[in-house]
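With one protein chain withheld, the remaining protein chains of the complex are depicted in position.
As written, the chain order gives the labels A and B, with residue 1 at the start of each chain.
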Amino acid sequence: MTAITMNQVNKWFGALHVLRDIALTVNQGETVVVCGPSGSGKSTLIRTLNALEPIDQGALTVAGIRLDGAEARRQVRRRVGMVFQSFNLFTHLRVIDNLTLAPEGVLGLSRHAAEARALALLDRVGLADQARKFPGQLSGGQQQRVAITRTLMMEPEVLLFDEPTSALDPEMVHEVLHLMEALSREGRTMVCVTHEMGFARNVADRVVFMVSGSIVEQAPPDRFFDAPQSDAARTFMAQVLH
Amino acid sequence: MTDPAHLTAPVVPARRPPHGAPGPLARLKATYFPTPLQGLLTVVLGALLVVLLARLADWAVVGAVWSPADPAACSADGAGACWAVVAEKHRVMFFGAFPYEEHWRAALACLLIIAAFVVSALPRCWSPHLAWLWIATLALALWLMLGGAGLAELSTSDWGGLPLTLLLSAGTVSLGLPLALVLALGRNSTMPAVRLICIGTIELFRGLPLLAVLFMASLILPLFLGEGVTVDKFVRALVGMVLFFGAYAAEIVRGGLQALPKGQYEAAMSLGLPYWPMMITVILPQALRIVVPALVNDIIRAFKNTSFVAVIGLFDFLGATKASLQDPLWVRHTLEAYLFIMAVYFAFCWAMSRYALWIERRIDTDRPSHAP
Partner (left out) sequence: MRRLLHNRRARSWIFQGLLVGGLLLVAVAAVHNARTALEARGIATGFDFLAAPAGFALSESVIAYDADASVGRAFLAGLANTLSVSLGAIVLATVLGVLVGLARLSRNRLLSGLAGLYVEVFRNTPQLIQIIFWYAVVIALPTIRNAVVLGGDIYISNRGLILPWLADPVAGTLVAGALSLGFIAAVVVLCLPGRHRWRGRAIAVALAVPLALLVLSIGLVGLSRPALQGFNFVGGVAVSPEFLALFLGLGLYIASFIAEIVRAGLASVDRGQIEAAVALGLPAGKVLFSVRIPQALRVIVPPAAAQYISLIKNSSLGVAIGYPELFNVSNSLASLTGQAIECVAIMGVLYLLTAMALSALANGYNRMTVITER
């Protein structure tokens, strides 16, 4: 079963060609890491997958729904969870309300059921005692774990991660990656844009390497890291791995 | 190299977007008819606007009476706006009771004050030397308005209309800003007595209506000064305006002092600068720069608020207009006169508010950008 199919997807920002003939398939249960130099279009690619960015050409199917209109957008967004670089927790709401807002408002869960689910998930990520706090009172790592939990509340079929650790202090990167790894081991379908090459090598099923809006290599992590084919990939790895 | 799981592809060359740049028609559609509902809104609003504009043009232009020769024409059936009242009364509206043959002096004083405001607005002219410009401008304007040294002598009770409004504004700002500086620095002082006095002054005048402050200045101040001491009506109004403006501007300046990074104070102190040199050379120039847009908005408000003195019996632009409309021939056509002076006030305030926006953007780009 495929979870995501991208077929000849093209996108422009004004005259800038940011996604060029993208063809990508992600299977259910697969963890794909998208990497590449900055400006290569990785973030744009992942943002098209839940229609935060519309595409100009091509076809896009996510979680069995072809993205071609307002209703499809709505359906896709409730089935796909997105984790942002800057967490984007709702700063005016307590942790528990951040988690229950969408399940109550979109899935129509009762308050009781939503809170029970929230507390269970918070317990799993080790943040049960933080439920009554505001996001501003948590550390960056805790905030990102809450943000991940917020997407899990919707029981998503696909999880998207847009540089989830880039805004974190170094000592907090680990706790977030640890949670992502656990989710991957559960067999969730994940697409991650990240510079964490350790995570890519140990957790990913496949690495997708992008340059100038094009996918230039895709391979299992050991193949990609041990025998990169393109000069761009070799340069990139030299820079990221020192 | 031939592992089937290891796919490679070349970089796809960039292409032009299929839709190209949107044409004027597409832009028109995007801004006025993005969705059917929005399109409907545009049509309904547009139709309303056309009808309103047509009626307005009919009243204000087509059917309007322009010549003051026959006041009765304004009251004729179907007559539109009576601009004749402005044509007839404009001298009184603009100059109040100022002697007719001396109007050139008042007009010149107005131009001088406006010119001083314009010069002060140019960032490249910002320096303490502006104080001299203002002293010279006000001295010249006062000479023109009061006479002496070759000009016929007049008193402040002869003043009226726009010159009074502009003199009052200029006086309010040029005396109010130094007061604001003193109050703001005093409020941040380490000396408890100074701090308390400044806080009390600021909060008192910010908490009271401007009219009450003007009323105090015009009625209570003479009582406190005692018998025999008479203070000019204009000066009393000016005192009230300065205190009110100073209290508000002080809080704006204080905001600027607080917005300045602590490092600036620490760096200045570590250089061994004493308080006043540190304030004058390092802190104030930067703090004031940040708050220029807010201060301009406060100056706009002070300018608009000068009209309040019409209530305590001064013949500023509004007061002179009200007085000129007592004429029984024109008393039924006050609306047009008020619309006209509103338009004049609008021209001044709108220009200043555009300037505030422009300077805000300029100051933002001047500041070093923060790391993301």
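Throughout what follows, a residue touches a chain if its C-beta (ideal position, glycine included) is under 8 Å from a C-beta of that chain, and two chains touch if they have at least 3 such contacts.
Predicted, not measured: the structure shown is a model, and the values here were computed from it.
Note that of B:199, B:220, B:280 or B:329, the residue touching the chain absent from this view is B:220. Only one of B:26, B:151 or B:339 touches the absent chain when the whole complex is considered: B:339. Considering the whole complex, the residue from B:99, B:209 or B:277 that touches the absent chain is B:209.
Interface note: of B:5, B:26, B:45 or B:329, the residue touching the hidden chain in the full complex is B:45. Within the entire complex, the positions of subunit A that touch the omitted partner chain are 50, 52, 74, 77-78, 80-82, 84, 86, 88-94, 97, 101-102, 105-106, 111, 134-137, 147, 150-151, 154.
What subunit B contributes to its contact with the hidden chain is residues 31-32, 34, 38, 41-42, 45-46, 49, 190-194, 197, 204, 207-212, 215-216, 219-220, 223-227, 300, 304-305, 307-308, 310-311, 318, 322, 332, 334-335, 338-339, 341-342, 345-346, 349-350, 353.
The definition used in the following text is that only the chains that are shown with their structure count from here on.
Subunit A and subunit B have Cα centroids lying 51 Å from one another. Residues 10, 12, 14-17, 20-21, 56-57, 211-220, 223-224, 227, 229-230, 232 of subunit A are the ones touching subunit B in the complex. Residues 1, 3, 5-19 of subunit B touch subunit A in their complex.
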